[in-house]
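Once you've had a glance at the structure underneath, I'll fire off some questions.
With one protein chain held back, the other chains of the complex are shown just where they sit.
And now, chain A:
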Amino acid sequence: MLTPFIIDKAAILERLGGDEEIYAMMLEMFLNDVAGNSAALRTAAASGQAAQLQREAHTLKGLLATFSDDAGSALAYTLEQQARRGEVVDGEAQVTALLARIDEVAAVLRQASGR
C-alpha cells in the first residue's frame, strides 16, 4: 500500500512563491479536470496503445507532482516508463492503483478547497 496522501500545503506554496491565489486556482483546476484525466487514462489502458498510455501516465505524473504527491507521482512514472519501453507489467493493476490514488488525492484536495 502507498502511504496515504496528505496535502503538504507549505511545500506546494513554496513552489508557487507563496502565492495563495495561484494555489487556489491550481486546486480548482485539478478538481475540474480530474474526472477527464482519469477517463483518459482508462481509455488509453483499454486501447492497448502504449504511446497513449505513456502520455496519460505522464500527464498524471505531472499533476500529482504539482501537489507534491511523490508516492503517486512515482506510481505514474513507473507506468509511463514501462509504456515507453513497451513492457507494461500487470498494466491493469497499475492503472487501477493509479486511478485509486488520483481519487484519493482528489478527495483530499476537495476537502481542502471546501467544495
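Following the convention adopted for this analysis, contacts are C-beta pairs under 8 Å (C-beta built on N, C-alpha and C of every residue); 3 or more make two chains touch, one makes a residue touch a chain; residues count from 1.
Convention: contacts and distances are computed from a predicted model.
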One chain of this complex is missing from the view, so tell me which of "ABC transporter permease", "BK channel", "Thiosulfate oxidation carrier protein SoxY" or "Putative two-component system response regulator" is its UniProt name.
-> "Putative two-component system response regulator"
Touch criterion as defined above, residue of A:41, A:63, A:83 or A:97 at the omitted chain = A:63
Where chain A meets the chain that is not shown, the residues are 15-17, 19, 21-22, 25-26, 29-30, 33, 55, 58-59, 61-63, 65-66, 68, 77
